[in-house]
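On to chain A.
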Amino acid sequence: MYEPSIIGFLCNWCSYRGADSAGMARLKYPPNIKIIRVPCSGRISPELVLRTFREGADGVMVLGCHIGDCHYSTGNHRTAKRMPVLKKLLEYTGIDPERLVINWVSAAEGEKFSIVIKDFTEKIRALPPFVETMR
Partner candidate 1 sequence: MTDRLSSLHETIKQVMPQVEGVLAIKRGPGGIAAPYLFSPERQEELDLLVLWPKEPVPDTLKIIQHAHTDSKLAIVCRGCEERGIVEMFKHYQLKWDNITLIGLQCTQEEAEFCRCAKPYTVHATTTVGEPIPGVPDPLTDKIAAMSLEEKRAFWKAEFEHCIKCYGCRNICPQCFCNICTLEDEKWVETGRLPMPSPSMYHMIRAMHMTAKCVACRECEETCPAGIPMAVQFRLIAHDVQEMFSYETGAKLDQKPPQLLVLEEGEYQRTGLPN
Partner candidate 2 sequence: MIEYKNVLTTCPYCGTGCALHLQVLDGALVGVLPAKGHPISNGGLCIKGWNAHAFVNHKDRLRTPLIRKNGKFVEATWEEALSLVAEKLGAIKTESGPDSIGILTSAKCTNEENYLLQKFARAVIGTNNIDHCARL
């Protein structure tokens, strides 16, 4: 039974704490996501996302602070500029851009976190495994 492999890059100050909130409120979400904590979503370079796909991830999530709330004030501006262009490049190369999701989850938004993970996991489950599409 195919279980998609989802990698989530969560920023230390907002979305990672949002995941903690979801946990403390005992909210359920699929266990497919493997979370990697980074200082800021702006740290996520295109190389990192591409390497994640190359290693076989079926879906990649980049979750950061809301615009204006970044702990480093403009780190998520970097994210908002680079990641949409990367999504376009995925499309131009023939990789489904829906496999990369960027969203903003604050430390108090545990419920939003669980919904975002649930929706994304189901969307990726409906797609074929990434490595098979690259054959």
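One rule holds in what follows: a residue touches a chain if its C-beta (ideal position, glycine included) is under 8 Å from a C-beta of that chain, and two chains touch if they have at least 3 such contacts; residues count from 1.
Keep in mind how these were chosen: all candidates are chains of the complex that A comes from, given by their letters.
On a predicted model such as this, the values are computed, not experimentally measured, just so you know.
Identify which of the numbered candidates 1 or 2 touches chain A in this complex.
By the stated definition of touch, the match is candidate 1.
Report the residues of chain A in contact with candidate 1 in the complex, numbered from low to high.
Residues 46-47, 50-51, 53-54, 67, 74, 77-78, 80-89, 91-96, 102-104, 133-135.
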